[in-house]
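Structure below; questions to follow.
The complex appears here without one of its protein chains, the remainder shown in place.
Now for chain A:
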Amino acid sequence: MGNKQTVFTREQLEAYQDCTFFTRKEIMRLFYRYQDLAPQLVPLDYTSYPDVKVPYELIGSMPELKDNPFRQRIAQVFSEDGDGHMTLDNFLDMFSVMSEMAPRDLKAYYAFKIYDFNNDDSICAWDLEQTVTRLTRGELSAEEVSLVCEKVLDEADGDHDGRLSLEDFQNMILRAPDFLSTFHIRI
């Protein structure tokens, strides 16, 4: 197998296996998925580390992501510049974190970043409103949304600064029974 494929060198593959939760075959599959997104853009030879980014419009149209209300956030969090355009490395990173094998802490860290819409290192009421609106497609009334946000802050805000810090979020999410089973994308 090592001789057939020339996309990566052996060392690259080994390094990717060290840095992600994927096997060699899965990495190759992910690469081909990535390459399929933009066949004219992505070269079939990655041994020389080409600097290629696939735009967010293509990333967001993947079947795994296209129905996700947080797809834009996911892409932004994992992209280098926060604009959602992803290199292969970012792409692998994203699916590694979202894979089954990733530990709770890692997932919780990235979930926090995803739900932190304004990137201010804490989930404030505005972030919560955004989350609820996306989850329900805006079908809750404004009072209901604010009530829900209030309740969430009431429940999870450990230090009462009116916003969820990463600690608060981790403290809450690590007790959630469904977090691990829902916060994962199969590919």
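To be clear about the criterion, contacts are C-beta pairs under 8 Å (C-beta built on N, C-alpha and C of every residue); 3 or more make two chains touch, one makes a residue touch a chain; residues count from 1.
Here is the rule we go by: contacts and distances are computed from a predicted model.
Not shown: a single chain whose UniProt protein name, out of "Transmembrane channel-like protein", "Histidine-containing phosphotransfer protein", "Notchless protein" or "L-aspartate oxidase", is "Transmembrane channel-like protein".
Where chain A meets the missing chain, the touching residues are 15, 17-21, 23-25, 63-70, 78, 80, 87, 89-90, 92-93, 96, 98, 102-103, 105-106, 108-111, 115, 121-122, 124-125, 128, 131-132, 135-137, 139-140, 144, 146-148, 150-156, 158-163, 165-167, 169-173, 175-179, 181-186.
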